[in-house]
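One chain of protein is taken out of this complex; the other chains stay put.
Moving on to subunit A:
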Amino acid sequence: MTRFNWFNTTTLTLGFAFLYLPIILLMIYSFNESRLVTVWAGFSTKWYQSVFFNESFINAAWVTLRVGFISASVATVLGTMAALVLNRAGPFHGKTLFTGMIYAPMVMPEVITGLSLLLLFVSLDFTRGFWTVTLAHITFSMCYAAVVVSARLVTFERSLEEAALDLGCTRFSAFMQVTLPIIFPAILAAWLLAFTLSLDDLVIASFASGPGATTLPMKIYSQVRVGVSPEINALSSILIAVVAVGVVTASLVTKQAQVKRMKEERLAISSI
């Protein structure tokens, strides 16, 4: 069997071109000397310099990072708790409903999530700003965290927890000393996913945000409406690089750790 016949090669090339050509184009033009975005006038890194001296960009980046960090942390804790309850509690009335409701926000149109959050904040008379964006991000990223942790708990050997209880642990200390360390890679992966989702989000943040709390995607979007500048290309390239490097390394690391832990767990409980 030939792995790279003409059909496979063409499909692959077209597919990747479709996915990455726009991004590559954007990155190339971020090194453009000219102020005109579509006219190439030689190589330059001056737009990158100007990004770092643009205070509004730096502020937006700082807001984005803080929102991402706080919302990912809270969403991971809540998501883990939800995953634990849904995996551990025996059958109870409405379990299927609750499980479905955890996953529903994943398929809910972002515009609707954003709009309903906006209505909630307005009716509760919340001042929209940093904290409302953070709350909104916790809401939608929590379900992703729950899914990631759930997937791990399904394969978790329950007798490990029972052994801890048998040896004198309370339920809480059994969780802290045995369950948590073993499922930790999954929790880390859940955090990273929640963090990335928060970095990416434009729609929900636009609805939930107020003056003084502009995230980076919001900033880029508002600038583009005025006109695409090479500066925006540079900023976007930086954002892509940060997310790509971060996510790839983190997922590689957690994947490895998780596979290793799961293998160890399997080997520790079976005898062969």
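Here is the rule we go by: a contact is a pair of C-beta atoms (placed from the backbone, for glycine too) under 8 Å apart; a residue touches a chain by one contact, two chains touch by 3 or more; residues count from 1.
The rule we apply is simple: contacts and distances are computed from a predicted model.
Only one of "NADH-quinone oxidoreductase subunit L", "C-type cytochrome", "Fe-S cluster assembly ATPase SufC" or "Spermidine/putrescine import ATP-binding protein PotA" fits the UniProt record of the hidden chain, and that name is "Spermidine/putrescine import ATP-binding protein PotA". Note on the undisplayed chain: of the listed residues A:Glu33, A:Glu110 or A:Glu157, the one touching it is A:Glu157. Across the entire complex, the residue among A:Ser34, A:Gln49, A:Thr155 or A:Ser173 in touch with the chain not shown is A:Ser173.
Residues of subunit A in touch with the missing chain: 157, 159-160, 162-170, 173, 177-178, 181-182, 261, 263-265, 267-272.
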